[in-house]
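One structure is given below, encoded as structure tokens.
Only one protein chain is missing; all other protein chains are in place.
Then we have chain A:
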Amino acid sequence: MRAAVVVFPGSNCDRDLAVAFEAAGAQVEMVWHKDSELSQNVDIVGIPGGFSYGDYLRCGAIAAQSPIVASVKAHADRGGYVMGICNGFQVLTETGLLPGALLRNAGLKYICKTVGLRVETSNSAFTEGYNAGDVIDIPIAHHDGNYFADAETVARLQGEDRVAFRYTDNPNGAIADIAGILSENRRVLGMMPHPERAADAGHGGTDGQALFRALAGVLATA
């Protein structure tokens, strides 16, 4: 598996994501936001958490217009895998690769804690290492994690089995408790919680490991 991790000014989970990919057996390259091309043989692009461009205007809005993101979109359009975590999820909704938007947390507070996530589907390269219904512990750290989409979009996500994760105890007001969603072809994942922060015993939890291992398993043969 060859992974690329995009680095924006303000990204702060880029190295964590790279380490999690590497631990699962990936070769990782870091890609600067001003680069306009990904390497041709990249299997998956990771958009890490952080505060791209200082969250100016809206979280992820300016990153979504950066040169590298056009190549990330092209990669996704070719059927490539993309994973956006936290700010990365915000960037993916701003680019239109995933539907909906992330609003300020309903309680207005920045929340940093480990939460319970229910795996809603094992039918994706990201979640096939879990069973649907599994509850895993994954940290969140965000101010704008309140997922919003109109009723029609939420119904479509649910009808097409594209809700990847739900909060067991919704911390931010997200509609229908949604914590992570998949694209129509199930190859783009966006999620607010940080599986890369639960991928090593030293992190205090390893429930995120299965996600990276499952990806590596699927992409090793891709």
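What we mean here is this: a residue touches a chain if its C-beta (ideal position, glycine included) is under 8 Å from a C-beta of that chain, and two chains touch if they have at least 3 such contacts; residues count from 1.
Just so we're on the same page, contacts and distances are computed from a predicted model.
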Identity of the absent chain, which is to be given by its UniProt protein name, from "Lactate utilization protein C", "Sarcosine oxidase subunit beta", "Phosphoribosylformylglycinamidine synthase subunit PurS" or "Multiple sugar transport system permease protein": "Phosphoribosylformylglycinamidine synthase subunit PurS"
Selected residue (touches chain absent from view) among A:Pro67, A:Gly107 or A:Gly204: A:Gly107
Omitted-chain contact residue, chosen from A:Arg15, A:Arg58, A:Lys73 or A:Arg213: A:Arg58
Residues from chain A at the interface with the omitted partner, ascending: 57-58, 61-62, 65, 93-94, 99-101, 103-108, 146, 148-150, 173
